[in-house]
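For chain A:
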Amino acid sequence: QTDITVAIQLEPPNLDPTGGAAQAIDSVLYSNVFEGLTRFMADGSVVPGLAASWDISEDGLTYTFTLQSGVMFHDGTTMDAEDVKFSLDRARAEDSTNAQKGLFADIADVTVIDPATIAVTLAQPNGSFLFNMAWGDAVIVAPESIETIASNPIGTGAFTFTDWVQGDRLELTRNDAYWGDAPALESATFRFISDPTAAFAAVMAEDVDAFVGFPAPENLPQFEADPRFQVLVGNTEGETILSMNNQMPPFDNVLVRQAVSLAIDRQAIIDGAMFGYGTPIGTHFAPHNPDYVDLIENSSHNPDRARELLAEAGFADGFTTTLKLPPPSYARRGGEIIAAQLREVGITAEISNLEWAQWLEDVFKAKDFGMSIVSHTEPMDIGIYANPDYYFQYDNIVFQAVMEKLNTTTDPDMRSELMAAAQTLISEDYVNGYLFQLAVPTVAKAGLNGLWLDQPTAAVDLTGVSWSE
Partner candidate 1 sequence: MIRFAAKRLLSLILSLIAASIVIFAVIEVIPGDPASFMLGVNARADTLDALRDQMGLNDPLPLRYINWIGGMLTGDFGTSWTYKTPVADLINDRIWVSLPLAIYALLLSTLIAFPAGIIAASRRGGPADISIMGATQLGVAIPNFWFAMILVLVFAINLRWFSAGGFPGWDNPALALKSLTLPAIALALPQAAILARVMRSSLLDNLGEDYIRTARAKGLTRRQALWRHAVRNALIPVLTIIGLQFSFLLAGGIIIEQVFFLPGLGRLIFQSISARDLIVVESVVMLLVFVVIVVNFAVDLAYATVDPRLRAKS
Partner candidate 2 sequence: MTLLSITNLTLSIGETEILHDVDLSMQAGEIAAITGESGSGKSMTALSVMGLLPNRAQTTGTITLDGTDILQTPEPEMCALRGNTMGMVFQEPMTALNPVQTIGAQVAETILIHENTTKPEAHKRAAAMLQKVGLNVPPTRYPHELSGGQRQRVVIAMAIALRPKLLIADEPTTALDVTTQARILDLLRDLVREFGMGLLIITHDLAVVADIADQIIVMQKGRVVEAAQTAQLLGDMQHPYTRALFAASRHTPPIPDPYQTHTKPISGAISAKPQGLVVENVVRTYDLARKNILGPRPKFRALNDVSFHIAKGERVGLVGESGCGKSTLTRAILGLENVQGGAITLDGEPVFSANRPNLDVRRKMQVVFQDPYGSFNPRHTVARLVSEPWHLLDTPPANGAEHIARALTDVGLTASDADKYIHEFSGGQRQRIAIARALIIEPELIIFDEAVSALDVSVRAQVLDLIADLCQKRDLAYLFISHDLTVVRSVTDRVLVMKTGQIVEQGDTETVFTAPAHPYTKTLLAAAPRLPDLIEV
């Protein structure tokens, strides 16, 4: 068998990874159709992609990339340094609609040296520049095909895009002119099934070969028990947090935030909302990261202490606030559980369920919320706590200074230390309730090999996938 049908929950709204934020775009296209200078591997490490190698200047400001030779776009044009310059300049331009413009913020200049060499000059040293260039938002595109990229993506990857039936499926076929190792699969179909019941039925009826990010954790034991299937439960970069509006009373009071954090029982949430899948966290950092510090003790379940803290903060009779939840089931179910747990200590959380668009509008943009639950799936995103305008509005000069320092530090030990300091700061400030690291369960037919276990970035990389005989 050389074809595969992979289901994922969300359908990409369009197929331009450099113009839209939706993770689903990366899920389908990352590494399969589009490649960047560097790329993530399944374990989260960053390795060379279209850049075969690079030199970093002494001051850490100039990166000189040597490109892979013989790389062609799917439309038959060659990929060279001009394309790289075009891609990077386009992403950082004034009118760019790139959703992760920040990744390119430090770039001061991009210079083509020869068709196979390009130099990128930074305004200040950036320890995560190579990491940034591995993101889906930093893939290399060609000026020839940019007009129609949203509906007809032309990249350099091992698969070419063939068809997209909106609302149902997207098809890829093997790119025989691929510069790297040829993939085992000849064709691949992505299907988009967001409804958990439909997902269960589709896998059970063997309509799909694999489901990456299976939405109903409660069904996993059944698949595990069924010899037809294998279940892979991997890590993501998704820190699931109970976010609190730090500028809005009473959450501007650290005692209240601490009380909320102590009132919630993480394990009950993981059991109740995720049926046991998920790793508890005590700060905004992925536990599988070597720099992770275990700070769970700071906010272990203690409703009595929570009530005391509330009384201390002047809310002996509790208070009423809003809990605005986006659509994923971790949020909806988790929200119900948290509301019940908060009720125990006297806090009334009025739940309202929002669609993503509304959530973005109300919570993210207008900051009109008391609490919310959301998984932050961008890799290494603790930096959001340094932005006082970010939706939970945490404003701490000390933390901001730590992050400033971290950005310009390249020494690994020093970085580790700074990251530990950052984690501890936000943990002890109880900025948000830190719940768990989101698990991505993948259910696949037995005999399918090479799917990513963890999700360092949202990607269903099919280049290494094959069927065993």
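On how the list was made: all candidates are chains of the complex that A comes from, given by their letters.
We take it that a residue touches a chain if its C-beta (ideal position, glycine included) is under 8 Å from a C-beta of that chain, and two chains touch if they have at least 3 such contacts; residues count from 1.
Keep in mind that what you see is a predicted model, and the values were worked out from it rather than measured.
Undergrad: If you apply the contact cut-off given up top, which option from 1 or 2 ends up touching chain A in the complex?
TA: So the candidate in touch with chain A would be 1.
Undergrad: List the residues on chain A that touch candidate 1 in their complex, please.
TA: Its residues touching candidate 1 are 11, 13-14, 16, 20-22, 94-102, 150-151, 165-169, 191-195, 197-198, 201-202, 204-207, 327, 355-358, 360-361, 364-365, 378.
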